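Have a look at the structure below, then the notes.
Note that this complex is displayed minus one protein chain, with the remaining chains in position.
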Amino acid sequence: MSVQTREAPPRGKVSVRPAGSGGSAPGGGRGTGKGTLPYLLLLPALGLTAVLLGWPLVTNGMLSFQNLNMTQLIQHVTEWNGFANYTDTLTSDTFWRVTLRSVIFTVVNVVVIIVVGTLIGLLLARLGPKMRLLLSVGLVLAWAMPPIAGTTVYQWLFAQRFGVVNWVLAKIGFTSMADYNWTGSQLSTFFVVSLLIVWTSVPFVAINLYAATTTISRELYEAAALDGAGAWQSFKSVTFPFLKPFLMVATFLEVIWIFKAFPQVFAINEGGPDRLTETLPVYAFVEGVGNQHYGAGAAISVLTILILLALMSYYLRLVLRQEAEDDEAGESTTDRKKGERA
Amino acid sequence: MVNVAACGSDGDGDKKAGPDSFKGQTLTLWAMDGSTPKQWMKDVKAEFEKKTGAKLKFEVQQWNGIQQKITTALSESDPPDVIEIGNTQTPAYARTGGLADLGDLKKDLGKDWTASLNESAVYDGKQYAAPWFAVNRTVVYNKKIWAEAGIKGTPKTRDEFFDALDKIEKKTDAEPIYMPGQNWYFFDGLLIGKNADLVKKKGGKWVSNLADPKVGEAMEIYKKYASYSKAPKDKDEATPQQAEVFAKGKTGAFIGLGWEGATAAEANPKIKDDIGYFTIPGETAGKPEGVFLGGSNLAVAAGSEKQELAKEFLKIALSDKNEGALAKEGGVIPNKESLQSNLKGNPSAEAAAPAVEGGGLTPLIPEWGAVENPPNPIKSYMTSVLKGKSHAAAAKAVEGEMNKRLSQKQ
């Protein structure tokens, strides 16, 4: 989870790039890099992934074409039913509503996390060492909180009776908030879920972004100042280009994490009230495991994967292009840019 | 097709019962949280281990996610041997073929099982489980708060009950009754009292009957109860545990099971002596409110390789002696009417008993299990009505979901 790698660029190069490929030594192509060695080194990782991820994925795909309920599961019967699970799912309004909700949920949270995380990261850079340590410790504690424990704590903070949040709100003047039921409506449930997710995710962005700023050479700022750049301009021309690669990675990871977020959404209110806070993973779980329609659940999960792929396709294309550049060019793009500026 | 279930059910290989034939074997029992009183469990375990020479591994299960857990367990090659299954869920499991046929046990042991309790254990004419016990709800109340409000005696009719709640509201700072919006089994009791049906047959298929005005009448009564409570409208009686809320001593009453009174006393020993029970009063003094006769059956997994040992266990656990002891210690209704005398002296069971006659269940069709899977659409209906929707509109809103669940492929 820690992306410290980006704090450790070889001198003069900025290692912050999508996929965290540090200032990867391009132009490798020496003798030892050829032949079977790289494949041998990759074999364990690829093998494990193929068996333990590939196999379940294929199985899951096969289940999605089956009528698999209590009876079939208990009797070990395979009952193919063609595309029925898919047509049922794709023709139901609920599925599309849940999909839209999932996408909105992901976008809103990711935007909030990236913006707040960036601001806090920049704040860390401005603080003195003592305050920076203090805030860092706070961030690390929130970051390190295991999601299951965090979810439990949030349920207690927002408990209707004796929850400290309601008490504080009532004390500072919102008297109607005493005994307020946070899980009573769609919006308030999403608020609690989002707050929990933002709380655990922001530190990752903030700390790593701060680390990335420490790699920016002072000279660049001085040069910008000589050119008469103001604070905003020097942010735009110096800081931001350095942070952009990290922000790309962070966005990629956050989109995945939040789209897939299951324990937080499920545990706070089990997708309620009235199934109004079910996101795709929760929906797949409720339909599949909860209602014991395992085939239908598998179909929803396959669709969930496809939707996530579609969301990520732009980013994946970028990564591919980046990797291609690594293969071809010797210089990193940032180096070139710096050269131009100099 | 690999049919483990079929392989397992040929118990012919087992030798006939005898103290030595089972030595070294271990029987696994799954019982739900709260079903097995300590002393009873200890005695049954001792008797079983002594008689068969086998070991008993007893595992308490949580209600959360139990259906999936039982389903997957029944599909395994080494399932738990004896499983407690809720009576309303038994038909659904019976239909899957995951439960062993207990026909001979019924002949042996169950000639005089109470018919209304055995009903849920029979599917398609075959005995798939043994009725174990039933429970029904009573009013659990705090005598101190009732005295403080100046109420004498316990109410005999619903109107008297509401009057009492009014008094508590006016004269004390206690919450008159704790009634969360989704105490669905209490609602089911009200439905039974109103003779309302939840499903009806239409064109050979089961469909929702929630829109029936009789359902609306029952819901009106529920709404009146809920109006005396600050409990969340979108939660059931288990979140938070109503007994624990009651234990704090600031709640006049709640509708619950006998063991919940005990839970409250355990959570706060100070109110132990203040806890009282009475039968939920109905429309008229002679006839108590309808109640849901929740209960449990004991079933044997078809995939278990210890069919004979499992039956031995059932014979011991369900013997008149142990069944009577269960009724006595747990305050639950035993599976034979002849054993009901064991309830004497247990205030919660004595309060529960008068309502048994007018008690009922949920529809005993295999499709029903799906309806109660969370999120239970009837609970959604209840919450909507309590939040101000009309009965008709709320029923209409969840009918689609209910019909979908009732028509799901099995």
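Note that the chains are named A and B in the order they appear, and that numbering of residues resets to 1 at the start of each chain.
Here is the rule we use: a residue touches a chain if its C-beta (ideal position, glycine included) is under 8 Å from a C-beta of that chain, and two chains touch if they have at least 3 such contacts.
Throughout what follows, contacts and distances are computed from a predicted model.
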item: Name per UniProt, for the chain absent here [options: "Acetolactate synthase", "Cytochrome C oxidase subunit III", "Na(+)/H(+) antiporter subunit C" or "Carbohydrate ABC transporter permease"]; value: "Carbohydrate ABC transporter permease"
item: Residue touching the undisplayed chain, where the options are A:49, A:92 or A:233; value: A:49
item: Option from A:70, A:98, A:114 or A:135 whose C-beta touches the chain left out; value: A:135
item: Positions on chain B where the hidden chain makes contact; value: 33, 59, 62-65, 68-69, 72-73, 75-77, 238-241, 243-245, 248
item: Interface with the undisplayed chain - residues on chain A; value: 1-11, 15, 19-25, 28-29, 32-34, 37-39, 41-42, 44-46, 48-49, 52-53, 55-57, 59-60, 63, 120, 123, 126-128, 131-132, 134-135, 137-150, 152-154, 156-157, 159, 161-162, 164, 167, 199, 203, 211, 253, 256, 260, 262-263, 281, 284-285, 288-289, 294, 297-298, 300-301, 304-305, 308-309, 312, 316, 319-320, 323-324, 327
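Here, only the chains that are shown with their structure count from here on.
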item: Approximate Å spacing (C-alpha centroids) for the pair chain A, chain B; value: 43
item: Touching residues on chain B, where the partner in the complex is chain A; value: 1-5, 67-68, 71-72, 74-75, 92-93, 95-98, 230, 232-235, 240, 370, 373-375, 380, 383-384, 405, 408-410
item: Contact footprint of chain B on chain A as seen in their complex; value: 67, 69-71, 73-78, 160-161, 179, 181, 183-184, 270-275, 286, 289-293
